[in-house]
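Only one protein chain is missing from this complex, and each of the others stays in its spot.
Each chain carries a letter (A, B and C) given by its place in the written order, and its residues are counted from 1.
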Amino acid sequence: MSEILTKSTARNIFYGGSAFFFAIFLALTAHSYLYMVNKSTDSAGLTDSVERGKRVWERNACFDCHTIYGEGARFAPEVGDVFKRWNGETDPAGAKQMIKDWMKSQPSGTPGRRQMPHFDLSDQQLDDLADFLAWASRTNTQGWPPRKSK
Amino acid sequence: MRREEVVDISTAVVDEDGWGPLSGLPGHPLMWVLIASELAVFGLALLGYAGARLHDPIAFAAAQDHLDRLAGVINTAVLLTSGFFAALAVDARARGRRGAARLRLTLAAALGVVFLVVKSVEYSRDLAQGFDIDSGGFFTIYFLITGFHALHVVLGIIILAIVLRFDSPGNYETGASFWHMVDLVWIVIFPCLYLLR
Amino acid sequence: MGNTGRLLRTWAMLMSLSLAFAIVADATRPTRLSHVALLLVGVVAVLKARLVLADYLGLRATPTALAGFSTAVVAIIALVVLSFEFPVSLFARQ
Partner (left out) sequence: MRYESQNIAKIYWYGALLIFAVQVVFGLIGGTIYVLPNLFPTDLLPFNVVRMIHTNALVVWLLLGFFGAAYFLIPEEAEREIHSPFLAYVQFAIFFFGALAAVAGYLFHIYADQARSYLEQPLWVKLGIIVAALIFLFNISMTVLQGRKTAITNVLLLGLWGVAIFFLFSLYNPANLSVDKMFWWYVVHLWVEGVWELVMASILAFIMLKMTGVDREVIEKWLYVIVATTLFTGVLGTGHHYYWIGAPGYWQWIGSVFSALEVVPFFGMVVFTFAMVWKGRRDHPNKAALLWSLGCSVLAFFGAGVWGFLHTLSSVNFYTHGTQVTAAHGHLAFYGAYVCVNLAIMSYAFPLLKNRAPYNQVLNMLSFWLITSGVVFMTVTLTFAGVLQTHLERVNGIPYMDVQDQLGFFYLLRLGAGAVTVVGVLLFIYSILVPREQEAIAPTSLTTAPAE
């Protein structure tokens, strides 16, 4: 019976089993990719402006303080739904303006309160960033984050 | 010193051939690590199913009524018979009857294909009725559990094919153990998903 | 041929238990199973799982492993069957 206890068989089962789970993972990711592109995100609304806004978000490492869809640092508020929180669904222009004004007014300088740096963004960049946040708020995130005022 | 007391515990974990309690089981010990992992996964999924069902038993019962129970019963018979052939194959190989073992293992794998055919007919009907993995509630869980099981049938057929190619008695035991695990999982998930309501 | 005989017997029992399943749970097609039927389906599922563990998987030779796996199967099926004793939502939302 010792013949079946060999390490090469152990290695094969380890590789084979892992490959099986990895293949399932790849297939599910492929399905999820199609789901995201076709269903859960606003692909049609993914304009150049939204994409530029995402690059503004990345270029300034906003995620190293804020979270978006709950991911990033936890030093500053979640922004995945900030557009909704600021009533962007009923008044998109108003919410967009609020985002731009907010960015321009930082840092607040309030003693004892966390400070957001002043990012030297052009009007165009601010518009793009607001478009990106508006776009992100339209994604179907399975009901997350939990907000009481619903 | 305390060292003396603990030596016994450790020898129970590490015996001579190094596989500890796994070495008494039929087939390669690492296959049993895989089997135990799989059973844990399906077990947790079924417990999750029971929990999710308690949130909305009425909708779950309504969804369940769309399943084809007869197809499930047929597939149960197919898998159990397939397992029977696999067990016969191990038995034959252990007694050195290579040819008989091959024939029986091939039959076992062929019945696995039959299972997959029946299952895909079922799936296509479910999809035609508008139920898919995104439907939420019962159908998401149903597709996940049965789909994951069906993928194990696919993997099992591949493993049986490898055993046919490298047909040592040990490999027969190892391959058949995986195949019976796939059997066992179906025996547990079938009543839970199809029959209980 | 003792082994073949036992395997054949196991197979025959598994098939008859499956038929019993079908009759208890399916033939009458009620919207909901009675308490007795729920229990029967659970018991039959456990019996079948034990037969597969003991004879197909060959755990009859290692009683500890057989007991361990059987206990796990019993626990899971018992909890699932129990959950069906609650026909209305436990977490009803207002």
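One rule holds for everything that comes next: contacts are C-beta pairs under 8 Å (C-beta built on N, C-alpha and C of every residue); 3 or more make two chains touch, one makes a residue touch a chain.
All values derive from a computational prediction rather than experimental measurement.
Taking every chain of the complex into account, the chain not shown here touches A, B. Touching residues on chain B toward the chain that is not drawn are 3, 6-7, 9-11, 13-14, 17-19, 22, 29-30, 33-34, 37, 40-41, 44-45, 48, 133-134, 136, 140-141, 143-144. Residues of chain A that touch the chain left out of the display are 7, 10-11, 13-14, 17-18, 21-22, 24-25, 28-29, 31-33, 35-37, 40-41, 43, 46, 50-51, 54-55, 58-65, 67-78, 107, 111-118, 132, 135-136, 139-149.
To be clear about the criterion, only the chains that are shown with their structure count from here on.
Chain centres here are Cα means. That of chain A falls 38 Å from that of chain B. Our note on geometry: chain A versus chain C, Cα centroid distance of 45 Å, whole angstroms. In chain A, no position touches at least two other chains. Multi-chain contact residues of chain B (touching two or more other chains) are listed as 173. Interface residues of chain B facing chain A in the complex, by the touch rule stated above, are 17, 19, 23, 27-31, 33-34, 134, 148, 151, 155, 159, 168-171, 173-174. Note for the complex: chain C touches chain B at residues 3-4, 7-8, 10-11, 14-15, 18, 21-22, 25-26, 31-33, 38, 41-42, 44-45, 48-49, 52-53, 55-59, 61-62, 64-65, 69, 72-73, 76-77, 79-84, 86-91. Partner chain B is touched in their complex by these residues of chain A: 1-5, 9-10, 13-14, 16-17, 20, 24, 35, 39.
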